[in-house]
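For this depiction, one protein chain was excluded, whereas all remaining protein chains were kept in their positions.
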Amino acid sequence: MSKKITPEATSRRNFLKKFGISVGTASAVSTLGILSSCVTDDEEKVPMLTTDGKVINGKKTELKLNLNEMQIRSREGLSGKKFVMVIDLAKCKNARKCMSACQGAHHLKPEQHHINVLQTENAEGTGFYYQPKPCMHCDNPPCTKVCPVDATFKRKDGIVLIDNERCIGCRFCIAACPYSARVFNWEEPKYYEGDENAVYDMELNVPQKKGTVSKCLFSADRLRIGKLPYCVSACPNGTYWFGDANEDAVTNGTSKETVRLSTLLSDNGAYTLLPELGTKPSVYYLPPKDRTFEYKAGELNYLGEEEPKPQHG
Amino acid sequence: MSEIKKQSDEAIMAKIREDILTPMTKFPLIYKLWIGMLLTIIAVAIWGYIIQLQNGLGQTGMRDYVSWGLYIASFVFFVATALVGMLISAVVGLLGQKWIIPISRIAEMIALAFAMMAGIAIVVDMGRPDRILNLFLHGRFQSPIIWDVTVVNVYVIISILLLLLPMLPDLGIIRNHMKKDLPKWQWNMYNILSLGWVGTPGQYKILHSTLRVLLILIVPVAMALHTVTSWLSALTLRSGWDSTIFGPYYVTGAFVAGSGAVLVAMYFIRRAYKLEDYITDYHFDKMGKLMVLVGLVYFYFNLNEFLVPAYKMKTADAHHIFTLFSFHGEYGVMFWLTQMFGLILPITFGLFKPFRKPFPMMIIGVAIVIGAWFKRVIIVVPTLAHPFLPVQNVPENFHHYVPTGLEITVTLGILAAAILIVSILVKIFPVIPMWEIAEEKGVDIHKDL
Partner (left out) sequence: MNKLSKILSFVSISLLIMTNASAQDWNVTADQKAMTLGVAFTEDIQDAGNGIYNKSCKMCHGEVFVAPSNERALPLAPNLGATDWQAANTDGEIFAKITNGKGGMPPFSGSLSEDERWKVVAFIRANYDAYVPPASGNAAAAPKVEKFKGTIKDVEAIYNDAAQSFTVRVIAVDDNGHPAKAKGVKVDLFVKRYFGNMALIEGQRTDENGEVNVDATGLKANLDGNVEIIARTNDKAFAKEETVTIGYPEKWENPIEGRHMWGTSARTPLWLLISYLTVTLGTLGVIGWAVFQLLRIYNLRER
């Protein structure tokens, strides 16, 4: 019955080692992760989550499903889960590792943001802060309401996804989203090595397709294997908490600390964006109180270059 | 007595045939040039569209924030103009107004052409037109787009019926009298389309009852058409669209746009076909009064649509109002020009009888149509340009919407196609319902004319 588990110190060190690389390579790591999955040993076993919520160890080859199976699996989602994100505005220092990790993972262009770090203030003169803004994965999503072809939809685990293979590019969802969370592939998307032969993965939205809509997916491909989203893992400042509301637990992407969601929210006076619209977001914000750094006016432009003055409103 | 009556009937009919059918057999140079110009514009637009298909919608000025632009604005404009068919034929017709008889067919032709092109405008705006069948394979009943697709198609079908049905007696006349004046294929076409019309009381009975049902049916369908189109905007949470009066606001706006289009078409068709005896100053006067009436109703809805949020100045609404109302706002100049030339001045001039003459009415019609088109841009674009959350970390051209040359070309191409369809329809079909005119003049029409 009793069994000795690996001392956490060791595992933490291991984690830190991995973490060191993932921070260091920020934008590159996620891409490489995808590429290396194409060349790694097929015998390697990886944890996989079945649609009924069980974690199994399967061969990597089993991950290579055909498009149809992938589509069905991706549309179903994970049973019993309700994924939520908590963004601690007091921690965000505009490092933008989340943005670059996300763009790398989802093969996006520099101007395409699944997650965008905004500089904003609540009312005039109340002070600016950095506000990472992913898709809110609303429980009353205005975007899926208007889709004419079921291309964007909500899964049972709360994630709102897009089916690139079905989207007709009418952009009604972009117009309907009050959070401006959606982007469009106006031109031929940015293709990465291996994209030509890749089977389309709805949970990663890769390869991107010209003339279709794309947006934050809460890294549904990572959640399936029990890993935190790309942006959450990439943050060096402990801004993101991510977890399952049904378990009432969220895990910090930087420290990997896990806490009670309800406690975290109520202790900090959490809020959601534009609650008056009734969209019921799955993303919570903790107020930017007790910041341990100074807000720096000025902005990095979409290429990550310094810009003299932010444009607000 | 009956002999004389018979002779005079025959004379009246011959005069009507002469006046209305002769232009159908003539193809003057100006008509050919006109068609050639429209075809050229359409050809250039198709070339532009092919470039857009190859390189993606990035060829347009639309970007992630302003993701709907000229194409959707044009779609709304075409739908609006198409609504005139219902206004003239159904509403005014069902009210028993006889003066609409000579212009009802023109209105129906405009309605059909513009409704068809509205559908094309939507397809042009699609990122993946190759997947258009998904609308039928995977159609989602909760989406206003599905409602819109349904209602646009239904409206086109009813418009075709409303064009064809009252034309049956006229087609019978053409079949009977024009065999030697027309190419064989064209006569065969009329022969088939006339559905063996011989003017028996039985045929007239069916014609009148069916027409009446269709005229009643088109009222809710046309209302639905434009209300659903307004819901494409009004069912979102976006400031400037999030309005409960968008349905009637769109419908009344459509009446204004359609009246303008009919005024322009009336003027040019009358001149080209020398129909001064049929489309008289009286008709322009009546049309002008109708335009003033619908214009005043539309003005009332404008008042509600803009003054109510401007009074309250909710955060996001205030921003929207500022960009429209202030000359420093991005759309201030366009907004006021549109309101002045597209609505306020036409109403004002229309109130005075000297302006309700053919030429001034045509000028006013042109102003209304251009104003109506810009108004649709003002409805679509500014709301998208000012989302709730700040626009940051994107290139400069994401902040503002400026349509590209290609986009304007393709839009003009769609407009040209609509005008081309009208131009062809008025050439191959009698633009004035001959049998109704004859009936007005007391001719016994219950026979094979």
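All chains are identified by letter, namely A and B, in their written order; residue positions are counted from 1 within each chain.
As a convention for this text, a contact is a pair of C-beta atoms (placed from the backbone, for glycine too) under 8 Å apart; a residue touches a chain by one contact, two chains touch by 3 or more.
All values derive from a computational prediction rather than experimental measurement.
Asks: Taking the entire complex into account, which one of A:P134, A:G211, A:G243 or A:P288 touches the absent chain?
Replies: Result: among the candidates, A:G243 touches the missing chain.
Asks: Please identify which residue in B:I41, B:L57, B:I72 or B:L214 touches the non-displayed chain.
Replies: B:L214
Asks: Thinking of the whole complex, not just what is shown, which of B:I158, B:A234 or B:A438 touches the missing chain?
Replies: Checking each option in B:I158, B:A234 or B:A438, the one touching the absent chain turns out to be B:I158.
Asks: Looking at the whole complex, which of A:I87, A:L118, A:C170 or A:L228 touches the chain that is not displayed?
Replies: A:L228
Asks: Tell me where the left-out chain touches chain B, residue by residue.
Replies: Contacting residues on chain B, toward the hidden partner: 138-142, 147, 150, 154, 157-158, 161, 164-165, 168, 195-198, 200, 202-203, 206-207, 209-210, 213-214, 217, 221.
Asks: When the complex is taken as a whole, what residues of chain A touch the one chain not shown?
Replies: 1-5, 7-9, 12, 16, 19-21, 23-26, 28-29, 32, 35-36, 39, 53, 79-82, 139-142, 144-145, 150, 153-156, 158, 226-228, 236, 238, 242-244, 246-252, 254-260, 262, 290-293
Definition applied: only the chains that are shown with their structure count from here on.
Asks: Centre to centre, by mean C-alpha position, how many angstrom separate chain A and chain B?
Replies: Centres of chain A and chain B (C-alpha means) sit 46 Å apart.
Asks: Would you mind writing out the residues of chain B in touch with chain A in their complex?
Replies: Residues 55-58, 62-65, 67-68, 122, 125-129, 131-132, 134-135, 137-140, 142-146, 149, 232-233, 235-238, 319, 384, 387-395, 398-399 of chain B touch chain A in their complex.
Asks: Which part of chain A faces chain B closely enough to touch in the complex?
Replies: 99, 111-113, 116-120, 133, 142, 145-151, 166-172, 174-176, 178-180, 182-188, 210-213, 273-274, 277, 279, 299-302, 310-313
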